[in-house]
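Every protein chain except one is present and positioned as in the full complex.
And now, chain A:
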Amino acid sequence: MAGELNVEVVAADRKVWSGVATLVVAKTTEGEIGIMAGHEPVLGLLATGVVTVRTTDGETVRAAVDRGFLSVSENHVAVLAEVAQLADEIDTASVESELAAAGDDQAAGRWAQARLQVAGAK
């Protein structure tokens, strides 16, 4: 089925990315979820991690999200997160120092790791 999804990745203070895609892969608190056209409506909480969007042009867009959720309805996918960053917005060096400084702070560590993962997969 060559359906299309309208995808928006939105952070609290800006729209990070929007476009047309064939597949969205995200990680909810329950596990990985893959969404293609015609998916049933879902509202899921996202774990801090990576959201991957395969666009109709065959490109792959990756974004690191923190404290977010995912809403799917009628082939419209909205990824909302308090913070979201695309691969080319991430400054690897500063994130690495953040990761080192995070120490026992698990939330900060996970967020740093998610961003490194996004930047590394570029």
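Everything that follows uses one rule, which is that a residue touches a chain if its C-beta (ideal position, glycine included) is under 8 Å from a C-beta of that chain, and two chains touch if they have at least 3 such contacts; residues count from 1.
As a working rule, contacts and distances are computed from a predicted model.
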Checklist outcome for this item: Expected UniProt protein name for the omitted chain (select from "ATP synthase gamma chain", "Tripartite tricarboxylate transporter substrate binding protein", "Type I phosphodiesterase / nucleotide pyrophosphatase" or "HTH luxR-type domain-containing protein") would be "ATP synthase gamma chain"
Checklist entry - Which one touches the absent chain: A:V24, A:V65, A:L80 or A:A114? => result A:L80
Checklist entry - Which parts of chain A are in contact with the chain that was left out? => result 6, 8, 10-15, 18-20, 28-30, 33, 40-45, 67, 69, 71, 73-74, 76, 78, 80, 82-83
